[in-house]
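Here is the structure we will look at.
Excluded from the complex is one protein chain; the other protein chains are retained at their positions.
Right after this comes chain A.
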Amino acid sequence: MPTATATATTAYDIAASVTDPEMPMLTLEDLGVLRGVRESGGRVVVTITPTYSGCPAMATMRDDLVHKLTDAGYDARVEVALSPAWSSDWISERGRAALRAHGLSAPGRAPSADGPIALNLSPTRRRLTCPRCGSAQVELTSEFGATACKALYRCTACLEPFEHVKEI
């Protein structure tokens, strides 16, 4: 019979191993959406936070968490934490390395919002390198990509398109 602490640690390990349904090279922990795992009244309660308000992966994350924990014998429930709002700064170093290893460009520092946000009418400038060939000769195709969290780029050296996880 594990102690409460050991159980919580194990439950955390299981929750932390669940991957993002849209970027499966990232665990929810590396993505920074896993906000906490606690035991409450014999149940495990996992708290996650959405990356974007309309992120359709939230339901899948919840289902995957409940499954993995149920398979391990836990009575699990998933709750939502809305505050503080998720920031791409929460993606771990290991997560950034995993993104690069899979051909995705990792986000730079998120802009800090203090007071009114300045309008930016020129294309967003980011110092990026192509995750495939390493060239800095890249250009922005669109600030919006196949999922809410990514922008589209192309490398003008190797001519391959790639995705960049946006700073928010």
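Heads up, the rule we're going with is that contacts are C-beta pairs under 8 Å (C-beta built on N, C-alpha and C of every residue); 3 or more make two chains touch, one makes a residue touch a chain; residues count from 1.
One rule holds for everything that comes next: contacts and distances are computed from a predicted model.
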item: Per UniProt, the name of the complex member that is left out, chosen from "ABC di/oligopeptide transporter inner membrane subunit", "Ring-1,2-phenylacetyl-CoA epoxidase subunit PaaC", "Putative monovalent cation/H+ antiporter subunit B" or "Glutathione import ATP-binding protein GsiA"; value: "Ring-1,2-phenylacetyl-CoA epoxidase subunit PaaC"
item: Missing-chain contacts mapped onto chain A; value: 45, 47, 50, 52-56, 58-60, 62-63, 67, 70-71, 77-86, 111, 113, 115-117, 119-124, 141-146, 148, 152, 166, 168
